[in-house]
Structure formats: C-alpha cells, structure tokens
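This is the structure I have questions about; it appears just below.
The complex appears here without one of its protein chains, the remainder shown in place.
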Amino acid sequence: MSTAQVSPEPPAPAKSPRSGSPFARDEMIRVGAIALGLLVIVILVPAIFSLYYVDALTQVVVYAIVALGLGVLVGRVGLVSLGQAAVLAIGAWVAARLLFGSGLPFELVLLISGLITMVIGTCVGLPALRLRGLYLALITLMLAGAITVALATLNFPNGGHGFSGYNGAFVHIPAIRRPGIATSDRAYFRYSIIVAALMFLVVLGHLRSKPGRAWAAIRQSESAALAAGINTTLYKLWAFALASFVTGVAGGVLAGAQQYLYSINFQTQDSITLLAVVLMGGAYSMWGAIVAGLLLELLPAILNNIGVSPDWLTILFGIGVLQVLTTAPRGIVEQFPRDMARLYRAITGAARRSSGRSATS
Amino acid sequence: MPIHLTVPRMRAGLAVLAALTLLVLAGCGSSKSSGGGASTSASTGASTGATTSASGSTGNTGSSSSTSLSSCGSKPGVKATGSPIKIGTIDTHQPGTDFTDGPNMINAYFACVNANGGVNGHPLKLYVELDQTQPSQIEGDAKQLIQSDHVVAIDGVFDLLECTLDAKYWAQLGIYEMDAGIAPGCWAGPNSAAVNMGPRYSSDGAVQYAIAKEHPNKIVFDQSNVPGTGYIAGGPTALANASHIPIKTETDNVPINNANSVALRLVQDAGPDGSVVLNFTPPEALVILQAAQKLGLEDRVKSWGCSTPCDTDFLAKALGPKWNNKFFVNAEAANPDDQSSPDMTEYKAILAKYGHNVAGGIGSFSEFGYVLAKFLVQALDKVKGPYTLKSVNQAIVGIKNYKTGLLCNPWTYGKAPLHIPNHTDYTVTPDNGKMKTVEGCTDISTSDPQIAQYLKAAKAAGINTGH
Partner (left out) sequence: MNGMLGLLHLATFFPPWVDEEPFLVTGLALGGVYALSGVGLIVLFRTTGVLNLSFGAVGAFGALIAWQLINHSGLNQWLAYLVCILFAGVVTLVYGMVFGRALADRDPLVKATASLGVTLILLGIMDLLWTSSGGASRAITLPTDNHGFMVGQVTVSTTDVIALAVGVVITVTTTIFLRVSRLGTAMRAMASDREITATLGVPVARVEACAWFGCGVLAGIAGILLADLVALDATTLTFLVISSIAATLIARLSSIAVTFLAAIVIGVVESMVVPIESLTNYADATPFVLAVIALLVLSRTRALSGERQGF
C-alpha cells in the first residue's frame, strides 16, 4: 500500500515513430543543426583542448557508442544486458587482431569487427528468446564473466603470431595502427567523431523505421506485440545484433585510440558500471548515450587532473543509480533540464516577488 | 505526485547512510591517532610495524636525526623561495593497485629539501599524474606534464605500463626518466633507468637463490597473468636451463579466488624435491601462501621463493614460523629491519617527519621513492646555469656511481641502449614476524641473456657495473 505511489509505468518511448519517410521535414532541420554542431566540435575541440583532454574525449566518443548500443537494448526494447563491456572487449580484440594481421584499410577493419562482434553478440542475446528481466540480466552477466576469463587467458593481440596474435615475450610492443589520415591524436579524435556520428545515424534509422516500431510494441507488452503479428523473436535478436554491431565498431575505435590493449582493462564488473552510467545518462534518449560517455570517461579525466581519487567516482555512480531508479527513471538527460526549468522558475518567481515587494514599499 | 513522495524518504536514507559512513570514518580516525606518534596513516597492515620503528628511530637518534635531516638541502633551516624546479611523474592508482606511496615519498624528500635551502635556493615541485592503467590516459599524462605543466624532468615513475608506452615520446624530447617500474620497457630502452630490478630480474634472483642453496631437481615458476609474462618468465627459464634444471612456468588469472587449488597444483607440479617460485603482488602472493599453510603444504616441496613484492613485514607476520628458512624472498633494496646505514637513518627520519601521506610506511615503495628523489637532487646540484629540460636531463643521464646504503652497488645512468643499473640483490626470509637477511649482495647471473647484454653494453659505454 504505502509504496504504491512510486511511478509504476516505465516512461513511454521518446517519440511515436511516424509513418512514411523515417525523417520528417522538421526533423531534417534538427538533424542539420546537430550536424552543424558536430562540425564545430570536430574543428574546435582538437584546436582548443590540450592533448590530455583530446585523448579523454576520444574515449568519451568510444563509450558513447557503447552506451548507444546498450540504450537500444535497455531503453527501446526493455532487454537489460549486463554483458556489454565484454562485447566491447570482443570488438577491440577482433579489430586489434585484424589490424596486426592484415593490411586491410582501417574502415574495413571497423566494419568487419562490427560484423564479427555482431555474430557473437547475437549469440549472447540468444537466451533472451526464452529469458526475460532479471534472468536475462544475470545470464548476460554470466556470459560476460566467461568471456572475460577467456580473453584474460588468451590475452589481447600485441603483434605476435598464431591465432591469438599475442607474444608475451615482447619487450618492445608495436602500437596498433591507426588510419593513414588520422595518425595523430587530434586527427584520430575527428575520425572517431565521424564514426560515432555514423553509428548514431544507423541506430536512428532503425528507431525511425519498422524495427523501432516493433521494439516499442515489444517493450510495452510482448504478448500484445505477438498478437499484433510482430515477429518478436526476430526483432529481439535484431536489437542484440544492432547493439553488438555498434559496440564492435566502438571496440575497433577503442583499439585505435589506445593503440595498446591489455586484458587487465576489461573486467566483468565493468558491465555493471556501464549499465549504471547508461541509466544515469538516460536510457530512453540518444542524448543519454553521450551523457553516459561523458560521465564514464571525461569526468574521471577531470577528477584525475585535479587530484581527486577515482573512488569518489565509484561512489557517485552508485548514488546515481539509486537516484535514477527511485526518482528519475529517464536519467540526467530529462532530469537536468527539468531541474533547470524549476530553478529558473524559482529564481524568476523570487525576483518577481522581491520586485513586487519593492514596488509596494 | 508520486515522485515527490519518495524524495524525502530517499534523502532520509542517504542521510542515514552518510551518518553510518561518518561513524566508520570517526572510528578509523580515532584509531589512527592512537596508532603512533609518527602519524603516518595507520590504515594499512604494513604501517603498524613501520610506524613504531619509524618513531623509534627518531626517538633514539634525537639530535642526530636533525643533523641527518639537514643533509637533504644545501642551507639547513632556510626555506627555499626561488622559482620552483618542476618535476613530473606518472603513477598507477586504481582500486587494488595503488603505487602512490612512491610519489608521496618523493614529495616527502622534496619537502625536506625545500625546508633546507632547496636546490641552489630553488624549491622542488612534483607534478603527479595518476593513471588507471589506460594506455591512452598514460600517453595523455605524459603530454600534460610536458606541454601544460612544463616539467624539466621525469622522476619517480611507479607504473604498470608507463615505460613501454612513453618511451618514444621521451626519446623524441631527450628526456631520461628515472623510475621504479613494472613494465618491461623500464629496463629495455635508452631513455629509462630504474632503481628497482623489476619482475624479471627479481624473479631471477629468487630462482638463482633456490638453485644455489636448495639444489632442487625442478623449479615451478608461477606468476599473475599480466602483460609481459613471457618476457618475465624468460629470465628464470634461462637461469634454470643454464643449471640444467627443468623448469615449468605457469600463470594464474588474478584476483585468485581459488587459492587452495592453485597452491595444491604448484606443490604437485614441483614434487617433493622441487622449488616453487612466485611472482605476484603482495595480496595475491599472500593468499597462495596462506592457502598452502592451511592445507599443510609448506613441507611438501623443497623450498618456496618469491620476487620482491613479498618482501614486507606484513607477510612475515601473517605467515607464521613454519616458513622460516623455508620461504626465501628476493629483496632489491636493503632490509630496513636489520640495516642501519646513514641513508637508512635519513630515509626513516624523513619518512617520520614529512611522510604523512606514505600510507604503507616503511617498505620497498618508499625506499625506492627516497632513492629516486635523492639521486635527482644530487644530479640537480651539478647543473650549472638555468634548469632547463636539456640541462637537467644531461645531468640525469650523467649520474655516475651514486652511492646509497639502500642499494647494493653504486648507481649509474649513462648512455646505453638499455639500463639495468640495479642487478644485485639481497635475499630475506621470515623470522618472527619480520624479514631477516639471509644472503647479502649477490649479482644476478649473466645466464639471463638480458643481463649479459646490459653488461656488454655498459662496458662499451664505460659504465661501472661492479663486475
């Protein structure tokens, strides 16, 4: 009784998809504005910020793509995966292996690692056909655990020979190569922004067309979706495939950004933090993915630079998860403007009151 | 409004949580102040023994400690007020792996120097960049130090990866870094020289002691599965091969949560006449050894060995008497428990007076921090003219035969394709809750091809290696 007040309904999907063309005209204007903003970021950020922050922002871009994929699963379809960090690790592993072992162009390597990760990630999603809710989250966590142990044993490629591409005896480890047009850190940041923009477009295209509508229906009620003739099996796997693809591409971008990969940087529990920031950022909006990326990578860089222990960040993420789950299920993306609006109203209200008072006195 | 109703409740919850946290903090705080006069943080295991001995040494030496402390600067008692000389360092700091005791000790030494005239009137300022073993972050840190902080030297790097990642950048800039690292690159390039021996040569030391003193018929070498395992295992393998003793190298993923089985496997693989040598961080080594102890496996092999990380009094205390003269640990720096050179006294005095942030207290991390800071200051004293990146690094690479009681041999940088300036070790064993030296300075065998290569290169470069 006492707790029935907590909003029981999950918020509805951000926008009801329109029929016909995936992008309506006013949408096109918005997309144009965003594209312009991107252009400004691409030109200005590398020019203004120090290399330290350019590197950090490249990481933000990588994790924004990962959060985008997880956001599709959690926010759009209602499938919670606790294994996305392991999927990212697979993408990075495959990309590193290909970059060391072949002379393929970087773009092609990104595409292939996205596709291979998609196949593996879809397998991770197979249990989703029968399991839901808590069970699905836990089994993806189990799969992430198994993948993490396997990758830790196998190690990440460092230019060695054989299947694993790892040679533990190397003293001078070669760097993972970057695309010829983006070898410097600043150029690579620009490159990763473009890749990320493409990934966001791919996801947006899905959300604004048939799969998006099917996901929204499944999210509301799976049995109703089934009754409406939606192939729920297909679309659930499709969601996993899409999320794994973009995460795999993000893994490739990560490989190029880090240039050296170590299995100590990929832990089972990373998926937990990832889910935490995605929920904090807002799983129901694509902007939430960007907020999640900033929280996960830029905030630590800033804190580190001013000498604050990363432990405070862990604590902050913990509080964030509790806050989001209890009071603001739509995350910072929705919460922040609302709080700002409230603050603005409070300030203007106070100003009006005080001016009113001064007028009467 | 459903949302608003839950807010006060959540606030109440957070308030209670915060109150509980404060309670715990208060508890720790009070125990800290009761921990000892030296007021180094009492929140870690190693510091209990350490604080008492540190405060003991200041108490005993009394007036002499003030004389030994003034030796860290040129003008005793005069505060340095000139423009600061900026030094940079990059250190690993992440949950579970925290090397900040290194830079904290350097800061303690710098504080002592700055309080006693500084370097030619210039105070020293340390810029510390901490990383969470992310390669891009470490590379970013290096650029931050040079381009934004304008440091003139890189000294005191305690890091899992740094040496390997930044080597090229330092070479481009003509920087000669001084470190106490883990990454293979610390001992394999022209622009890095370490005061410690690192995992490979320290494991060499432990294996070579076992072979020479225990005469096992087999060696089992086990290490944590971290970057560069093959490189690390290369040394012990070469040493065992040279003595015609079979060796089995193994790795274990960390953290270990099945230590019993790991200990059992090691003992079975080694057999009753074999020796087991470990290369793990202190917590991981401890869980394996404790598991062996619980299972009653101490005597099932001829001897146990471990690389430097096991050289802490904490381990000696936790393990108990059964391991005395059964477990031999390679020590890269002199044992603070049974050595009393002037440098050791000064190190303990500076730690007691300025090292409030050195959480682990006396131990190899702060010992190396002391040596790295001392050598740097000695090098800076030799710089004539302004302290530029060029002049300071020329002085650093010019370090020749600097002596300290904390290391076996004089330490030389010099221009060579690789540097292993510390290649002479001690061996210690647990003894009533402390570590006792059982073997003094012993050279690491040239059967390790890397050591042989270094000695050859050093000879060509005219570096005194003590051979």
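Think of it as A and B in the order they're written, each chain with its own count starting at 1.
The criterion applied here is as follows: a residue touches a chain if its C-beta (ideal position, glycine included) is under 8 Å from a C-beta of that chain, and two chains touch if they have at least 3 such contacts.
From a predicted model like this one, the values you see are computed outputs, not experimental measurements.
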Open item on the list: Going by the contact rule already stated, which one of B:74, B:148, B:243 or B:290 would touch the omitted chain in the full complex?
Closed with: B:290
- [ ] From the listed residues A:102, A:153 or A:354, report the one that touches the chain absent from this view.
- [x] A:153
Task: Touching the absent chain when the full complex is considered, from A:283, A:299 or A:333 - done: A:283
Open item on the list: By the contact criterion defined above, which parts of chain B meet the unshown chain? Give residue numbers in ascending order.
Closed with: 6, 9-10, 12-13, 16-17, 20-21, 24-25, 27-28, 30-32, 34-35, 42-48, 93, 95-101, 104, 225, 250-253, 255-262, 264-265, 268, 281-283, 286-287, 290, 294-297, 300, 309, 312, 314-315, 318, 358-361, 363-366
Task: Where the missing chain touches chain A, by residue - done: 1-4, 6, 8, 10, 74-75, 77-80, 127, 130-135, 137-139, 141-143, 145-146, 149-150, 152-153, 219, 222, 268-269, 272-273, 275-276, 279, 283, 309, 311-322, 325-326, 329
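The rule is simple: only the chains that are shown with their structure count from here on.
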Task: Contact footprint of chain B on chain A as seen in their complex - done: 5-7, 50-56, 58-59, 149, 152-153, 155, 167-173, 185, 257-265, 300-301, 304-305, 307, 309-311, 314, 319, 322-323, 326-328
Open item on the list: Going by the contact rule set out above, which residues of chain B touch chain A in the complex?
Closed with: 2-3, 5-7, 10, 14, 93-95, 128-137, 139-141, 143-144, 147-148, 160-161, 164-165, 184-185, 188-189, 225-231, 233-234, 253
